[in-house]
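All protein chains but one are shown in place.
Showing chain A:
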Amino acid sequence: MALMLLVFRYFSGFYAQEACHWRQEEGMEEEAKYLNFALVTAKLSDYCVLSNRYELGRQPANTKLSSNKTVRRVRVRGGNVKWRALRLDTGNYSWGSEAVTRKTRILDVVYNASNNELVRTQTLVKGAIVQVDAAPFKQWYLQHYGVEIGRKKKTAAKKEGECAGSLATCEEKNNCANYIYIFYRFTGLKETETTVTEEAKKSNHVQRKLEKRQQDRKIDQHIEEQFGGGRLLAAIASRPGQCGRCDGYILEGKELEFYMKKLQKKKGKGASTA
C-alpha cells in the first residue's frame, strides 16, 4: 500500500510537470497551487484515483543558479512552511578541517552524480558539486594564520609571513620551505629581518598567537591549488527546494580527489569529442 502511494505521488508530479511547465516560468504560484491540487485529485487512469490531500505531490523546485534571488513560501501540511528556492546564488559553506564557515557566492555547478542535465541547466540540488568563491576563506586564513594561500610562488620576497615561525619549526616540506631556505642562503639575509619589515603593526600578542598556530597548520595540496584559482570545489548539503538555502561543505581529501578525477574524465571526453 505504501508502495502504491509512492508511485502515485511520483506520477502526479510527473503529469503536473508535463502539463503546466509553462506555468512555472510565469511564476504564478497561486494558480499553480490550485492546479496541483486539482491534478492530484483527478483521475489519472482507470484505476488510480488519488482522493486524499495527503497523497499530493508538488512540482520540483529546480533551483537555478542565478543572481536574482527568489525564494517562495509554501504552506505545507500541518500549517508548516517550506521555503522553495527558485533562484539562488549564495550559500553558507564550511571548511571542515579548519572548522570555518563563510557565506560565499556560488559560481558554477560542476558535477551531479544523478543527472548530467542538472549540470547543464545549472540546477542546485543536494549532493551537487559546485564551485564556490574562495575569497572569504582566503581572508579568514590570512587573519587566522597570517598566511596568504594561493599566491604564486615566484619570489620568496612576496611570501610575506609564509613561515612566520622559524624554519626549524615549520613542518611543511613544501616548495615554500625550500624556496625560502635557498633565498636566505643566497642573499645572506636573516629571517628576522624580512619578517619585521613586512606586516604593519601586528601586536606582540597577535604575533605570538600566529606563530603558535603555525605549528598545526597543514594544508592539502589540492586545496591550495584551488585557492590559487580563486574557486573551491564544494558539495551542497542542504535541500534548496525545502529550506530555501544552498549550504554545504568544501570538498577535502579523498572526496576531493574522487570528484576531481570525475571532472577530468568529463573534460577529457569533451575535449576528445569536440
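Going forward, a contact is a pair of C-beta atoms (placed from the backbone, for glycine too) under 8 Å apart; a residue touches a chain by one contact, two chains touch by 3 or more; residues count from 1.
The rule is short, and it goes like this: contacts and distances are computed from a predicted model.
Looking at the choices "Beta-adaptin-like protein", "Protein YIF1", "Small ribosomal subunit protein uS17" or "Superoxide dismutase", the name in the UniProt record of the chain not drawn here is "Small ribosomal subunit protein uS17". Here the missing chain is touched by one residue of A:66, A:115 or A:143, and it is A:115. The chain not displayed touches chain A at residues 2-3, 6-7, 10-11, 14, 17-18, 22, 96-97, 113-117, 127, 216, 218, 220, 252-255, 258-259, 262.
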